[in-house]
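Left out: one protein chain. Kept in place: all the others.
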């Protein structure tokens, strides 16, 4: 028996997450249904409609639709993965702060780039939440867009009964690193990443692991030796890294350094971790970055990547290239199946804190494991962060909270306060930070129309 | 590859839980090892040694040992299932209160019988916890003994780092009832009880389900109709009921009645549920009990049951009867395997509250689902009880807390306060309750030697 | 300098609290202003207008107004003291349950009478809260009406920013008892009740004292001996008891009995305490009541009392009797002065729980000390109830919460669930309780017009 399902995809012209989803839907023989693609770039959605229908083997039908309500009505699942503001905005987010000596390795989650990105994304998410409340109040909503915590938080603030969660593969890389460690130190081949059982907690892109087991092997003592041995860094070529990191190398040096300081495994990749720490630690200047062995995002490289994907899409559509669906390694389809009763799953996910992280405030979007089962996602009790990891994490979570609250109140001065308190921004004065903030808003003002008054 | 494990069984002469365990170990081809049986009745342990070795197919070796340290040293798992004080004590627990018009359907968990049973059991558990701390501090400890909450609480109070949890099959009956409902109303055959996914919370033998799904079917709306339709009661013969209920019938009338009042499914069997409610509701007198369609435990019947099991054991040992191990339906072996990394499991379990039940105090022993995986049990966030179910549950939990605290301080007057506030006891005056309490202590004084002074 | 203030009095025809207020305002030379009296019985308000203006010495002007908005506009303080439904309703509340063997000593706070009284009062309080939000959102609101907790809770649920608190003199009697103890055991004369410093916590009419000092004398050890010595009861004639108790004697036997059980001083009078305990303890039947030495409210006596007050009022108005204002011993005027910056005050008050009682849920109306100062009331951290006092208190608080929630949702079946779980009602079956509930609603239906459907 094949399960029928209806999906709405907001950002349906996406060439990254949408293609992974199409692949995964194509590869799974137990499900079928309809995928409605909505995108402000209708042409992009139409391209994906074509590719999807080519790949879907008839089990899934793809259709680009011009409005959000058309996409949402009757949906069982809503997927949101958008690029808020395009690459020109991203150029400002990532590179403008360099004028002030502030370097960012990703620039979409925290730091000055993450906050300004949030400011333009939150009004879009207000619209999404309102439309979901109206047209698909019972649908499960999966968010992939960054800044993850603030996007997901906006959904819950606008429509508190929304059944939304945020998905991110960042922890998988650490599971793969631990599997690779098992190969090196125990000679164990072919350990799968989801056989590495971790207790993970924190906020998206800054989660911490305090328990990791493979079968009956406690991995933390092994990891301590591994971190010492490889403190100068290891090549991550063996690991099938995630999208945001693929084009840049990193060597796990920051992960090892943080472990030796705090005795917990920081679960994200080095490029994300660096941005959550005081700027002078790992991002002080390009030389320090180089010394820690990771790369900074450059938007020109991002532009090339996008162009390449566009050409790929056209080639598939024109029949000059075949689309071979392969399992992406992402968990979205497994999660949806679990919620339909097709097999339980315990994995990490972003949800409002109901106590799963005991030392972060209730209601904050946190990332921990959760149990996905028929009709329900239940987070597990992950415990406390404690110590310096707590201090670093709650500072960022407080800033996120203030940004979302301020945006929803149309109060950009509140966002500025958070911006000035950001761990990468405190290296400059209040006055310089304000000047930088205003310039970054100016650079991206095309997307700020919903704010009545730029402070 | 067969996993080797070492088990210590406290109460190793048991004819109920021990036999189920022996059966389950015999049936599982993936594990092997050694089981050390410790019991104050060494002869009983030796009988089980013989039966175990007959049934174990060589994969498991059973050995009765005369002391607790011998059993515990090197154990990976410690199982505790004892009958504290024997059937004479149980006779007093269950039947003595009838002189005061207080009827109990089980008498081992709450009510006057449950409290007096706790008073004699807690000193035994103090010894177990001390011995585990000394001889097997890293072992997983599984408790089956009632009163579950107070026994498990004692373990944690004496040795706070103990890796203990309490196991009970009481929720399984409700899963089976829901499966049977699916057959009746949807014609679905062969739904397995663990395909019914429930969110369960409360305290042992008084847990509440506020979400139940089979695949994508929400079971609560169906259950409401089912409860109305069968309000006069249904036969539970179809359901493979648990040990404590087997000899007595019940008809789910109380379960249906509570659902129609509070809109949550009470997950235990009627005979347990009745005891957690004000005594006048379902246990007012034998006529009322009859009208609600359930039976009261009688200790004479228990005695017959024990005698029958003893004869069975002798027959197996003497070779006049064969022991055919069959899977018991219990989850102990699955749980142990999950903890060794042999397959994750999400199931209900008794653990100290770390926030899994949001409206019961932290630290109290509560029952919710938990994720069993390599090296770790993590409870899930089950949410709040709310309303009258909360009021009824916290009253009992407060009483349990006071009993354990008082016993550990050698203060039986504190136990009396809880006893007088018990939901079955408040129908009589303070003075009568005190008289009854003193008589019940007197009846069981052989097991109260560790208290310096009977109040 | 005399402070000018504007008061609105809802229930301004009151002959109890209103007269005390008029006396206290007359006696205080530092304040002046205007008191607007609103009452559904306009004639009663007019009588108080006359009496007030006779007594006010020109400093306070009293005026009866026909509508709530006229009373509220511009008010600095709003006082609410009403008799919801009159004496006929009270007759049903207090005496109807006697048909089922349920005796009540007051019948206005908890128990079947308290709950039915709440059901008809809550809709009135919804109106008050809405009018206050509209016409006097910044006023301080003082509630004197019972059921105190549920009335105050309704105000906060309807208008969460209301600056309301509930006032009750019940604790004063215990302070006077402790002063009297000091006289007896230490020979200390003239100790004033507010020199007895107590830490009080719980819910109105069921608060507990775990710390009591007079200067540097710790009173709890003395009280223990005092309770033992006077366990058979003492006459309370020496104490100027509160209104609701005046006509009936009590002997502090229950207070002593509870202390010897739980080692905390129950701060209300025996007649209130009895109703919060399981009914069989102190209210089992009239003989038991007699044995505990307290009296049951009878509504005929209440009628006489009201008639007497009415005649008093007429005599004052007709000039056949003089009104001699004397300080009432109540704290309302002191509290208002403190809030206007005329002298700080720490006293017990009913407010939503923000953590002042650590083991009752946040948001529940609780009674503890609070600091009254210029522009602000701040509750103090009173700590936990613990043990059996916690179990008894939270049960009632849960029931109150369910009654208010249900009334606001127009769901009288939810009220019935709480009613059936009431500590005085659980002595009868669900069915009998439902029958009694329906009859009590019927008896008072003239005040239940806002409920769409009597369940």
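Read from first to last, the chains carry the letters A, B and C; within each, the first residue is number 1.
The rule we apply is simple: a residue touches a chain if its C-beta (ideal position, glycine included) is under 8 Å from a C-beta of that chain, and two chains touch if they have at least 3 such contacts.
Bear in mind the structure is a predicted one, so any value in this text is a computation, not a measurement.
The chain we do not see here touches A, C in the full complex. Here the missing chain is touched by one residue of C:105, C:174, C:280 or C:369, and it is C:369.
When the full complex is taken into account, the listed residue touching the unshown chain is C:214, out of C:19, C:214 or C:400. Of the candidate positions C:73, C:197 or C:334, contact with the unshown chain belongs to C:197. When the missing chain is restored to the complex, the residue among C:164, C:313 or C:340 that touches it is C:340.
Contacts to the hidden chain, counted on subunit A, fall at residues 257, 261-262, 278, 280-281, 284, 288, 359, 361, 387-388, 390-392, 394-395, 398-399, 402, 414, 417-418, 420-421, 423, 426-430. The missing chain lies against subunit C, touching residues 3, 195, 197, 199, 211, 213-218, 340-342, 344, 346, 354-356, 358, 369-371, 373-376, 378-383.
Here, only the chains that are shown with their structure count from here on.
Each chain gets a centre from the mean of its Cα atoms; the one farthest from the centre of subunit C is A. When every chain is represented by the mean of its C-alpha atoms, the one lying closest to the mean of all protein C-alpha atoms is B.
For this pair, subunit A with subunit C, the centres built from the Cα atoms lie 55 Å apart.
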